[in-house]
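Pasting in a structure now, in structure tokens, and then I'll have a few things to ask.
Shown here: the complex without one of its protein chains, the others still in place.
Order as written gives the chain letters A, B and C; numbering starts at 1 within each chain.
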Amino acid sequence: MHRFILRRLLMMIPIIIGVSLLIFIIIDLVPGDPGSNLLGPGARQEDIDLMNEQLGYNYPLLQRYGVYMYNAVFKLDLGKSYSTKKPVFTEVVNRLPVSLTVAFNAIMFSLVFGVPLGVLSAVKQNTLFDRIPTGLALLLASQPAFLIGLVLMLIFSLHLGWFPVTGAASWKSYIMPMVALGLPHGGRQLRFTRSSMLETIRQDYVRTAKAKGAPPRRVIWKHAMQNALLPVITVAGNSFGVLIGSAIATETLFGLPGLGTFVVMGIKQKDVPVVTGGIIILAVIFSFVILAVDISYAFVDPRIRAKYSGRRG
Amino acid sequence: MSKPAVPLLRVKNLSVEYRSDLETVKAVNGISFFLKKSETFGLVGETGAGKTTTALTCMRLLPENTGRVTGGEIEFEGKKLLNLPESEMQKIRGERMAMIFQDPMTSLNPVMPVGEQIEEALKLHNEDNKTKDRIQKRVDEVLSMVGIPASRKCEYPHQFSGGMKQRVVIAMALVCEPALLIADEPTTALDVTIQAQIIEMIRELRERLGTAMIMITHDLGIVAQTCDNVAVMYAGKIIEMGTAEDIYLLSANHHPYTMGLFGSIPNLRTKARRLTPIPGLMPDPTNLPEGCSFSPRCFKKTSVCDEVSPGVYRNGTHRISCHLLKAENHWEAERQ
Amino acid sequence: MKRFFERAALLSAAVVIFAMCGRGFPAAGADVRTLNLSTLAPLTTVDPHNTTNLQDITFLKQVFEPLVFQNEATGDYELRIAEGYSVAPDGLAYTFNIRKGVKFHNGRDLKASDVVFSLKRAAENPKVRNYLVTVADVSAPDEYTVVVKLKQPNAAFLNNQNMVFIVNRAEVEEQGEEFGTKLTLAGTGPYFLTSLKHDVEWTCDAFPAYYRGEAPIKKLHYVPITDASAGLIAFESGELDWYIAPIANWDALSSNPKYKTELVPANHISFICVNYLKKPLDDDNLRKAIAYAIDKDAMNIAVFSGHAVNADFLIGAQNTGAPTTGIVYDYDLQKAKEYLAKSAYPKGTHIGSINCSAGGNYEKMAVVLQANLAEIGLTCDINRLESATNLEYARTQKFDLLATGGEVVGDFDAWRLYCDTRAVGAYYVKYEGGKFDYKKMDKLWDDGISVADTAKRKEIYTELNNMIMDTATMLPVFHRPTPFVWTTDLNIPRNYSIFPQVYEWSWK
Partner (left out) sequence: MMRAELNSEAPNTAADILVFKKESRWKEIWRRLKKDRVAMMGLVIICAVIFLALAANLIVPYSTALKMNMKLRLAPPSAEHWFGCDGYGRDLLARCLHGSRVSLLVGFATSFATLLAGGMLGALVGYVGGKLDDLVMRALDIFSSIPDTLFAMAVVAAMGPGILNICIAISLTNIPGFVRMVRSSVLNIAEQEYIEASRAGGASVMHILSRHVLPNAVGTLIVQTTANVASMILTAATLSFLGLGINPPQPEWGALVSEGKEFLRTAPHLILIPGFMICAASFAMSVLGDGLRDALDPRLRT
């Protein structure tokens, strides 16, 4: 197991190098330069040049990349934002809890309502208990998060006054983003749970459990669920990893200072350190999340545990 | 063969269908048999003859959405199983009636230690409040009974070989000492050498515990080794039934299908034969032919075979449903 | 292994709970009502010399002060840190008498050395040094006098001082590189920072030792709200006391007795640039046809529900040197067609594409413009670009038509940055080396800035305005409205179009 984890950690190194180089190149292709961008319309060329020089943008791409990676690897320094002059690393670390909380809450919420309903609709396949949740799930999964968010705001902030619209000031601020993001994801989760469960309840060992005289509840939650969990975990973990960086519309709407909006601002301003640093950290987190998902397989499934501990692992 | 007052299991005129939105499969078409305590009953036939469906119906484990009993009844220890509420049925399953499934590879829950899976059956039927230690002891006991060291009970199914898995399945079925054990092709998925071991073990255990058993197989050698009575099934019907001796006696009358099964050498002493193939395929169960369902493949077929269902020829304990033999009366009527 | 997993789960749960509980609501004093305000973007910095971002300045104006302040509404100069000033007869030196007894928020006294330091520091930062580009030297003959020497006369010098804030030298040097990124008390304004989380919220208290007297509203709380719909809901649910509302909701808000509202025309101009260097836009008549085809009213309705003020000239009338007469292009399809007939393309043609930054008012302008031009037979595409790309294409003249705009504050000279012929950097229309009399334009710009007399300046700028309008390359459309809404509890004597003066506000 340790060797498996170690191997996976080592695999992150080429990924990080690849991600950073790719992003560096893509951002470089965005027209314009940070200097003119920061100074806005009406700036003089000499000021723009001075600005670019101060930012270290006047060197060729590969040289900048080399310097950037050198600092990133040996000094753990992801550079300073062109616009705020704040160290990207600290900025990201400050924003990380917000993004993690939003993503974690949303995924938890989606699991809490997606999984039981998914199981229900699988067990009661082709009845109303199946049709209504599945239809609802599809409906939710095809809603843009901002629309749900705006509607939630109108209801719960304006009319009921339960939750604040803005800020990341207290737990209350995280409720509506959780629901706005969690609902569409819960819809997706429901569908995955349902199909995974449908597959599992047709397995022989489920019949074996019934033959033992186990009541349906036990058959489903103990025998079938544990086996059907794997794809559910995969989807949840993946969504979690993705959501950390891409809850942009929700972050914007609810004024949450998360990583997604941070990187988007960087892209718009050609803020190379912000985009590169932000995406590197997101990629690392994503890799860790996927690793965590893989490790959690081992807890659910002893066969996978055995594979990890095996010689290849 | 004397008729007991109350047989352990009595299947009367049972018919089962599988219905999907596209088609209706008539899997079992009016079969009747009974089984007394400690008796082993062999159910023989090709794949698709309705053997497994019969077994699943006895356990009431037909697929909920599709499987449907369209007629007949099943009586087990005096209870009419088909009318029993599900909660009552749960008490019978595993405790009074247990089943060994065809494929040990898939019939164990891969994410549960084997000990726990055996233990589960005990816990589910723990009416006399056995202590934890007592339950563990019983698990160890039953494991060593099937030849698995008790120390391996914390291991997972994937750590066992096929034969070992089937031993676990058997242990799981026997742990509550059921009155009836249904073994659905318990060795089909196993190596030939392992097959012999498992069969030997089942026979031994059955004798030791005095459990009645339905042995479903298409291996006539196994039937010969283990069964007291045998029924041959074809297309959802029993076409020949009798004691093992009746079926295996070369000189007696036989159904052409049974003769086909045995090929030219139906010999009790020759072991480990597979069925010799009979030309043609089983009729489409969604569209059974009129008359005798074996007639399209029958090499002794007469014109009447295509039109009328054959009656039953009876000779002592031996019964055959074929037009070639003079029927005494209709099969079902006779068995009432 | 299992234990490891449990621990990891506990730890992650703890992290999340900590993250959720770590931020408490700002402690509002029981007796003092906090004024809740918002900005449209997170604060990029609190270093006033490192930003020209409107959102930043809107806030920083409450904390930092310049030497003199130009009242947007009246155009008058009000003294702030300077107690008085005098201009040398040749206009090449300004002498400021520094107010005595001004204290920084950190308790230190403001001295002339702080002013010198601030002006020099600002002149080094590419972001704000535009405002000080004519400055040759700054010196402090004594503790309360500052002399600024100019390279050339600059009539807009005082106007530019609006954006040059005075900071405390000692504190800035103490904080060094980190100045701007963390809490600072280097200002002299009516409010001082009490907490600062750039992306989440920041708070201020009234500065008791403020030289004009302590502000009536004691506490400020700012949150950044990027989404205008969300901001409005926040205002309506009482989370904000004052808000610049999205114009689409104006009618509902202004008729609601629960709120006070005011529509103030912004010191901002939206305009359309035509790149006369490109074919077929090099045709003078074609450009004039375009100029007459622009339906300002339709644009006004589509973009601002009709609440903007249509613009005839390049700058709003309230600014110094703003022309009141001259060439005006009013929507006139007949004239547009006449000019088109006179051009080399009497049957219309494809004139390229309209660049605009994506998803905003300028995009809407572009959409209407495209429809307007189609009326007279001119077809074009729309190129919606990321703002950075849009700017880059404008700067490098990679556009045919461009829908854009800008805050043009205070003085006609502000236009210079957009179309000064000698500017070798970012501008919208490049006259230098072109077919128009750019030398004359240069001279007029120079004259305008070196003359002190307002009436004379207006004359010069009227001529300049006419020259530019005659080229039909920069076509003013409208001055956008600023729709303010605030709670009835709040007493606001006057709403300024750009920078609110919270110091003047009070609770009822």
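Assorted remarks:
By definition in this document, a residue touches a chain if its C-beta (ideal position, glycine included) is under 8 Å from a C-beta of that chain, and two chains touch if they have at least 3 such contacts.
In this text, all values refer to a predicted model and were calculated from it rather than measured experimentally.
For the chain left out of this panel, the touching residue among A:143, A:170, A:226 or A:309 is A:143.
Screening C:160, C:229 or C:270 against the full complex identifies C:229 as the residue touching the chain left out. Here the missing chain is touched by one residue of B:7, B:30, B:48 or B:163, and it is B:48. Which of A:68, A:89, A:286 or A:308 touches the hidden chain is settled by the complete complex: it is A:286.
One chain of the complex is left out; on subunit C, the residues touching it are 228-229, 246, 248-249, 251-252, 297-298, 301-302, 358-359, 363-364, 366-368, 370-371, 381-386, 388-389. Contacts to the hidden chain, counted on subunit A, fall at residues 11, 14-15, 18-19, 22-23, 26-27, 29-31, 125-126, 131, 138-139, 141-144, 146-147, 150, 154, 191, 195, 198-199, 202, 242, 244-246, 248-249, 260, 263-264, 267-268, 275, 279, 282-283, 286-287.
Keep in mind that, in the parts below, only the chains that are shown with their structure count from here on.
Counting hops only between chains that touch, subunit A reaches subunit C in a minimum of 1. Relative to the whole-protein C-alpha centroid, the nearest chain centroid is that of A.
Among the inter-chain contacts, the highest number of C-beta pairs connects A-C.
In this assembly, the chain whose C-alpha centre lies farthest from subunit A is B. With centres taken as mean Cα positions, subunit B sits 53 Å from subunit A. Taken in their complex, subunit B has these residues touching subunit A: 59, 61, 65, 86-87, 90-95, 98-99, 101, 103, 106-113, 120-121, 124-125, 156, 158-159, 169, 172-173. The touching residues of subunit C, counted against subunit A in their complex, run 1-2, 5, 12, 15-16, 18-26, 38, 42, 44-45, 47, 50, 52, 126-127, 129-130, 133, 177, 180-181, 198-201, 223-227, 229-231, 233-234, 236-239, 386-389, 391-395, 404, 406, 417-418, 423-428. Against subunit C, in their complex, subunit A makes its touches with residues 1, 30-33, 35-48, 50-51, 54, 83-86, 94-95, 97-98, 100-101, 104-105, 150, 153-154, 157-158, 161, 164-171, 174, 252-255, 257, 261, 267-270, 295-296, 298-299.
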